[in-house]
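What follows is one structure encoded as structure tokens, with my remarks underneath.
Only one protein chain is missing; all other protein chains are in place.
Chain naming follows the written order as A, B and C, and within any one chain the residues start at number 1.
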Amino acid sequence: MIATPGTVLEGSAGSGVARLSVSQLSKSFGGIHALRAVSFDIAPGEIHALLGENGAGKSTLVKIVSGLHVADHGEVFLDGVPRLFRTPMEARRAGVVAVYQDPKLFPHLDVTENIFMGVQPLHRLGTIDRRRMYDRSAELLCDLEAGLSPTAMVAGLSIGEMQFVEFARAMAEGVDRLLFLDEPTAALTPSETERLFRVVRRLRDRGTSIVFISHRLEELEDLVDSVTVLRDGQHVTTRAAAELDEAAVVRLMVGRSIEDLYPGRTELAAETPRAVPSHLGEVRLSVRGLAQRGVFENVSFDVRAGEVVAMAGLVGAGRSEIAQTIFGATPPTSGQIFVDGKLTKVSNPRQMLSLGLAYLPEDRDGEGLIPRLSIMRNLVLPIMGRLSHFGVVSPARERDVSRRYAADLQIKAQTIDQAVATLSGGNRQKVVLAKWLAMNPGVLILDEPTHGIDIGTKAHVHAIVRSLAERGLAILLISSDLPEVLRMGDRVIVVADGRITGVFSRADATQEAIMSAASRRRELGR
Amino acid sequence: MDKEMIRRCTEAMNEGRMSRRKWLQLMLASGLSMSTISAMLANTGVLVGRADAATPLRVFNVPKFTGFVYFELAKAGGEKACKELGAQQIYIGTTTADVEGQVHVLQNIVPQRPDCIVIAALDINAPVPTLKQARRRGAIVVTFDADVAPAGRDLFINMAPFDVQARAMLESALANAPDGGKAIWIAPTPTVANFISQKKAIDDLIAKDPKFKSIQFVDTLYANDDADKSYSIGTSAMQAHPDLKLFISGSGISTPAINKAIQDTDRVGKVFATGFALPSTMKTYLSSGTCKQYALWSPYKYGYMATYFAILLKSGKIKNAEGVAVDVPTIGSRTIEEGSVADLSSMLFFSKGHDDFDTATPMT
Amino acid sequence: MKRRSTPGALQAESLVVAPLNRAGVGLLRNRALGVSVFLVLLGLLFSGLAPNFATLGNVNTIALNGAILVVVACAEAIVVITRNYDLSIGSTVALASYVGLDIVRHFPHAGPILILAPVAIGTICGAINGVLVAYGRLPSVVATLGTMSVFRGLAFLYANGGQINGSDLPPWVERTATSHIFGISTLLLVASAVVVLASLMLGKLRIGRQIYAIGSNPEAAVFYGLNARRVVFTAYTMAGMLTGLAAFLFAARASWIVPYLAQGLELTALAAVVVGGVSVLGGSGTALGAAIGAVTLATLDNGLVLLGASEFARELMQGAAIVVAVVVDALLQRRLRMVLKMMRDRRFS
Partner (left out) sequence: MIRRLPGWETTLVVLLVFAGAVASFTSPFYLSFDQISYSLQQSIAVVGLIALGLMAVVVIGEIDISLPAIMALGNILFAQLSQAGFSVWLAFPLVLFVCGLCGLLNGVLVVLLGLPSLAITLGAMGVYRAIALLLGGQQGFADFLPGYFWLGSASISGIVPVPLVVLLIAALLFGFVMHWTVLGRALFACGLNARTAFLSGIRVYAVKIVAFTIAGAMSGLASLVYIGQFQSARADNASDMLLFTVTAVVLGGVDIFGGRGNVVGLILSLLLLGTLENGMGLANVSGSVQTLAIGTVLIVSVLIAQAGSWSTVMKRLGVNS
């Protein structure tokens, strides 16, 4: 049933029945409680913002309602009717769709084919009615003011344009009840963001409920009708947008005093903030004017021996890209990198490793480990050459190095020959950490080291990082976890949209300051 | 690739160590499939000549490749000779003209301690080491249709001396085009020994005998004993030489294929393709007049004579020496010439009305 | 077929990106155009070198030789677009032609309806490949390498040393290969019909567009609710059907049918597909492109024969054609991505 523009759907605003109502929704992934008994309602024909820090459970909630995951317990009601979606297709047929940050499309085909794939309008004899399809596609694109030609090839589109294709597809399939937008504006230019908001408002007027998941508070101010804030998987509040200003929302999102960080976890609460190191060694890593066209530009900072520099910012700000460029995984378009004062020429991971610079990637299983190999094999992978003589590997030396580091980092496993895939998230992270410590690096770049691991291991990782700094390592800690940034960072660099938008010493680094610097947009310049 | 890896390793993890039951299950399934394959082989009649020591002389007939009617007829001839002389023939070969394949077949025959091997070899040298091994173990090796280096065999039965072959082909050519004309010689490859000798004999005969002077060769093309290639070469050559009169080929595969090309490009009566070919493949062209006459020896008699000599040599009835004459039933007296070669030379001409082996007119 | 322009006035500041993308579409879509240019150049070259290349008769010969390759190239193209390969085409032709024509031999008066016999056998072979690759989750190379030897073995087992001669087949079989309708050889008509039908299927039917989609981005198929396994299975079955038809044409044209027919045909088919601009990385390429690739190879082959080049030249050309076409395809794809990225940056920086 394709919603023809202009008609208002039944059950629109004010008729009492909630478009989406979630009660006692809980979901945990191997020890990590992503959602804990979350309940709230969203009225029909309303733009709703779902806010919270990284790991607050926003994406998990969206994935459950849109059929990608199934909740452990709790129920989802659509227009008062309890529904359970096992696949994205089931959700779509019920009128619920989620548009993710990296849209899943077919690059070789054009915009219209991507919109109507699987639901193409047919002639009587079953062949695709191309004329009607392209007209309908042009109509949808024009309706969305996407400014896209129906015959444009998807391979040539920007992320923003791809998102418009996903919207057009949702409308083509008559998805008109509930639309989730997960971090839609992260990769959009200001003009694209304005266009997006105009479309969202028009959809709302037609009765569709739209749920915005975003960090960009200032963007949402004059758009959103009501707000729900989640923190650490728990529902904090659901209020009308008018009742909250930006500062109040930030306080709700992050506003918990350091003391009651994790109620009931003694070892974390007892973590005292790191004493600012008295003496700092010389500059181990210094980056000057580093840039990657279209991703980040003129990034310059130094990291001294014994110092932990925290790099804060929102998802998609370009911090991982900066780290990978420093590590030599991707060549920079300009800029220089000095390790221990020496300018590094052609850079690739192997060369940076030989200079003592190690990089713990954000995607643990995809880039940090080889899941099917044993703990030992993973651990010694970078230093196989050093431990071998004349190219022949010596299992004895490998075994004792890995046993030493496994014990040192308290990796919980029966034997070090156990496949890494059988370990918990926390232990896998420790294996990656051990892998880099085993080559005793001078500089260590950690990209979201405590992302998605249980609280206990998180504290232990913090302790390890602290002891490494004391031993004189220069550490660059990339993290979206504000408390972690505040507690671990001697200095805090904030990155937004590929630019450094703020540098704070330990003294004046507050959550509010960092949060506002992190969400400062390139043009809005507020 | 990583998602695929994770999926497969989680799949691996939960299947993890093969439980005792699953391991047995796998064993049973694989064992079962192995035994069904071997059982199938054992009783599909494909399994020929289940050898046991007590039976009479065992003669292995190895063609260039199985599935070609020429060698099937030779096999039938060999069968008859074995029945008459109380021996047992085992016909085994590769499906494609693959030199190694044929050597593998021979390598599987040697341990079966064969009494005689009658072989149409695909290469002059490749089979020699294995044939030598068979002869060391007392086997008599007789080659026919294509010879190997003398060290590898006891006797070679030549279809006919090359001048007889040349005469048969040229006479067929004249029968098609009485006043001769431009001709093209078709051979499988530039280097196959007996085709080179055939062409030389033809050239000598044209130079020597005024009767064939009217035939002049304008080109030589190679068709790799492949019907499709011969067809396309034939069509292309007819374009290249609009005034072409004759195709002459010693290959039983090229001659019929070019006849079809002549028919398809409706040049019947203008261009003729003759030489050696098999009756079964040429019937339509004889009846439609595309080809008036071609020649061939009888593969049936060829197989018969080769096997006949092999059994006599093995049973000691005759010695493999020059000048030894043997009266071969239905063929006549044939003598072993110098270099231990004997000629079948019972050429036949095939024309309309005489288009198979029993009605063909023997060449004088 | 002119598409109606975008209805309604576009908002002032929304960028009209249609022209910018035209270059992008041009580069990837009509690769077949590039191949036809190459074909024409090849034709000119050979007519210069070989005197009687450009005669009507010779062109007809090329068309005859190329017709069957066109049908087989379309079959292979359908599979390659889904990012899979089919190495069993040659053996399928052998099995389908022998068993199919043997059925024709046993029922001579049944008439042309029996063309369905080889086509049916080809379809079954295609379905077996489909089951192994789609549902058995075998890599397509290993699966079709296995079925190549299984189908060839079955052909020999069935033939059991025999052969089918042109003479003991009903006349209508041979007539299909040699007859002409309004002056054009039926082989040519059948081949062009196959190209048209394949293009219609790939362009106009949902299954056709899904074949492109699966080849373009297999992961996205899940989100679109496409049943990737069923699509790949259908692609192999259709390829088998076309191969069965090619088997009949092969048999009709050859003077006799033997189980060792069409050896190595799959290599020529793959060469034709790759030369015809069907990307080995899946998702792009057309049946028409594959057909033009096939005609190009047939022309190359004919030209070499006329120039008297020996056997190795043919094999060298075929191998070189695959390597060159694949490398050109990779460079084109890379250049296209670069062009599109540059356009994107210009639009947004």
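By our rule, a contact is a pair of C-beta atoms (placed from the backbone, for glycine too) under 8 Å apart; a residue touches a chain by one contact, two chains touch by 3 or more.
Please read these numbers as outputs of a predicted model, since none were measured by experiment.
Every shown chain that the unseen chain touches in the whole complex is listed here: A, B, C.
Screening B:92, B:146 or B:218 for touch with the missing chain picks out B:92.
The residue touching the chain not shown here, chosen from C:46, C:85 or C:250, is C:85. Checked against the full complex, the one of C:42, C:103 or C:145 touching the unshown chain is C:145. Listed by residue number, the positions of subunit A touching the unshown chain are 327, 329, 349-350, 353-354, 359, 361, 366-374, 377, 381-382, 384-385, 388, 391-393, 419, 421, 435. By the touch rule set out above, subunit B reaches the unshown chain at residues 1-2, 4-5, 8-9, 11-13, 15-18, 22-23, 25-27, 29-31, 33-35, 37-38, 41-42, 44, 46-53, 66, 90, 92-96, 98-101, 103-105, 107-108, 110-113, 123-126, 128-129, 149, 189-192, 222. Seen across the whole complex, the unshown chain contacts subunit C at 85, 131-132, 134-139, 141-143, 145-150, 152-157, 229, 233, 259, 267, 270-271, 274, 280-281, 310-313, 315-316, 318-324, 326-327, 330-331.
Simple rule for what comes next: only the chains that are shown with their structure count from here on.
Looking at B-C alongside A-C, one finds more C-beta pairs in contact between the chains of A-C. With chains reduced to the mean position of their C-alpha atoms, the one farthest from subunit A is B.
Each chain gets a centre from the mean of its Cα atoms; for subunit A and subunit B, those two points are 72 Å apart. Centre-to-centre separation between subunit B and subunit C, using Cα means, comes to 35 Å. A separation of 44 Å divides the Cα centre of subunit A from that of subunit C.
Residue positions of subunit A with contacts to 2 or more other chains are absent.
The residues of subunit C lying in touch with subunit A in their complex are 1, 3-4, 6-8, 10-11, 13-18, 20-21, 24-25, 28, 200, 204-206, 209-210, 212-213, 215-217, 219-220, 222-226, 283-284, 336-337, 340, 343-345, 347-349.
Residues 87-89, 92, 104-110, 113, 117-118, 120, 122, 126-128, 130-131, 134-135, 138-139, 141-142, 145-153, 155-158, 161, 189, 191, 195, 293-294 of subunit A are the ones that touch subunit C when the two sit in their complex.
For subunit B in complex with subunit C, the residues that touch the partner chain are 3, 44, 46, 65-69, 72, 95-96, 189-190, 221-222, 224, 227-228, 231-233, 235-236, 239-240, 242, 256-257, 259-260, 263-265, 280-281, 283-284.
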